[in-house]
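Of the protein chains in this complex, all but one are displayed in their positions.
Our next item is chain A:
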Amino acid sequence: MTGMHDREAPRNDPSPLLQSARRVWGLVYRHLALYRRSPPRLIELMYWPVLQMIVWGFITAYLAGVQNNLGSVAAGVLLGGVLLWEGALRSQMGFSVSFLEEIWSRNLGHIFVSPLRPGELVAGLATMALLRTLIGVIPAMLLAWFLYSFNIFALGPLMVAFFAALIIMGWAVALGVTSLILRYGAGAETLAWSVLFGITPFAAVFYPVSILPSWLQPVALALPASHIFEGMRAALTHGEVAWGHLGAAYLLDAVWIAAMGWVFMNQFQAARVKGALLNIGE
């Protein structure tokens, strides 16, 4: 039988940073093992981005046929918008759904009584969100290139920077959603799928901020996404690098992450006070 008599020999423990990284990896490993054993979950990750790309690809092909010059520009702007916005959507959903997976499997109690810190939980969920986003969006990007000869990354590192900024925005929104789940339990889980769709009209995904009513424009400009899509359109239509929009996107991302991180940590502590962690699945 295992016991103290066969405890490991005294040794130098790994640094706190390595220990922390290993705990984060433990959470990531748990989700990777789940996807390895659940092909439908894996297919679902790719299903919507690919479907979106097919539908929007045909729409842009139709527009290009109706009016050649305008259609070509619209094709780039629409397909670019679809692909980048899918990045934000998948990032937010990836984070929130990974948290929900722990609730659905009734495993959250074990996670919360382990030495995993809340910040490490967030890091693990963010890592899973990134992996889920790449698994979901890369096939759609390949499809856009194969079917419609549209390569979003032809613009180079700028698009990678925009894409990364959207993923960070997805994390920030997901932190807010997860906070609501901590506050209201799994009853708030529909937000995991719907909340970013609600932001779409104000995020300048398919049209510029200037189209919105003037009173709504400050709201749009407070979203990192609006700056990203304005920057993407400037790059695609005029070949300009919109450094201002890129900088604003990352600055707003930092503000959003800090604000939502603060909300999450407060909600986590409030859940510990109220006892919400004991019945979060209800």
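To be clear about the criterion, contacts are C-beta pairs under 8 Å (C-beta built on N, C-alpha and C of every residue); 3 or more make two chains touch, one makes a residue touch a chain; residues count from 1.
Definition applied: contacts and distances are computed from a predicted model.
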item	value
Which of "Polar amino acid transport system permease protein", "ABC transporter ATP-binding protein", "MoaD/ThiS family protein" or "ATP synthase subunit a" matches, in UniProt, the chain that is not displayed	"ABC transporter ATP-binding protein"
From A:G65, A:P157, A:P213 or A:G275, residue that would touch the chain that is not displayed	A:G275
Touching residues (missing chain, whole complex) on chain A	1-8, 11, 13-14, 19, 22-23, 25-27, 29-30, 33-34, 37-38, 101, 105-107, 109-117, 269, 272-275, 277-278
